[in-house]
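A protein chain is absent from this complex, but the other protein chains hold their places.
Let's turn to chain A:
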Amino acid sequence: MESINAKYVSQKISKTKWRPVSHSDLQLPEIFATGSWDNEDNRISIWSIGSNLSTGMEDGFEGDPQLLCEHKHDGDVLDLQFLDQDRIVTASSTGAVTIFRHHQNSQVLAFEFLLVDPEVLLVQTISVSQLWARAHRYPCDNAPCTGVVCSSPEIVTVGEDGRIVVFRADQEGVVRVIENADSSTIHAVTYLRTTEILTVNSIGQLKLWDFRQQSNSPSQILSLSGDRVPLHCVDRHPNQQHIVATGGQDGMLCVWDVRQGNTPFSLMEAHTAEMWEVHFHPTNPDHLFTCSEDGSLLHWETSSHSDMPSFLQGGRNSSMVSRSAMAPAGGKQPLISAWLSGDSSKGRLETTHMLPSQTLSVNSLDVLGPCLVCGTDGEAIFVNRQVPV
């Protein structure tokens, strides 16, 4: 708990996202973006937790997130993704999809009498670089855009109007629209593979869409049996792409294997209210994080079969791998994710609360390396820089 750092920001935070770190150097994440909702004027803001960044602010101790720059955002920010290092895509409640560009110019100012080291003077600005107004709409009204996912330059958005829209960051028009992709609201979207996406909707269904096919119907529908509990979030296992986690209105965490069966592989009671986001840890997927309307943020950890990290297990010797490839389905596979190891996994699944008690909803979380950031309706941002993963 000690390593958790809270900052009150005078706006309800709907989304938080770390800026991706470049793979070339093993940097720690330093910069994140937040979006607000339900304010008279909503904003998208860029923050830094870096200690060596002088922003002219002397208040706040080290590690306190410092506001670098912000920009007005029309409507609630319902989703937010980094397209690349300095472009951010947002989904708005007005149905608009916007790309913002974060400029970080280390300008050497012309004032020669300036006593400050010129390198320190990073000029941080943010501006709108592209806007698709009314990307989601009803015939005579705007429809909120509820989710966005991107793999540069492609951007996929979903909305309350049940449409899936595909954009390209370098093109003005729309690349593809799937009208009536869903009869109810689509709450979230994620990539399964480069050409396949997954959507979750408000009647408890998980739909798989293959963009290689021209048809406007999903290639697969998975659903919770019977009770139609709305699903609010979805995330894919970073290494094993057939494993998908979703969170629903009843706070239940579902793990699905999209290759097998149309019902979830396991259901775990997690929260007492809507689960707003679920994320596998990008580099250590035995760890998973969820946050919820009930004001809690959970860290899930499943221990692997042996003490060896899961990614090594399959490759102990090559003969084993080849045998498994020939083994009939249902046979014991050496490379099986801890998330799909059945009932016994429940005994090994550990959950810990990551926030001090608080009552208002945790709307969003993001985790990258040892750093976690989350934003709440209590108008606070929490940053934890020592997540035990």
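Operating definition for what follows: contacts are C-beta pairs under 8 Å (C-beta built on N, C-alpha and C of every residue); 3 or more make two chains touch, one makes a residue touch a chain; residues count from 1.
Please note the rule applied: contacts and distances are computed from a predicted model.
Matching "Nuclear pore complex protein Nup85", "Syntaxin 5", "N-alpha-acetyltransferase 35, NatC auxiliary subunit" or "Nucleotidyl transferase domain-containing protein" against the UniProt entry of the left-out chain gives the name "Nuclear pore complex protein Nup85". When the whole complex is considered, the residue among A:N5, A:S93 or A:Q130 that touches the unshown chain is A:S93. Per the touch definition above, the residue from A:Q130, A:T157, A:S223 or A:Q240 contacting the chain not shown is A:S223.
Within the set A:D235, A:E277 or A:E293, the residue that contacts the chain not displayed is A:E293. By the touch definition given at the top, chain A reaches the unshown chain through residues 8, 10-12, 14, 37-40, 59, 75-76, 78, 93, 138-141, 143-144, 146, 160-162, 180, 182-185, 201-205, 207, 221, 223, 226-228, 249, 273-274, 293, 357-361, 377-380.
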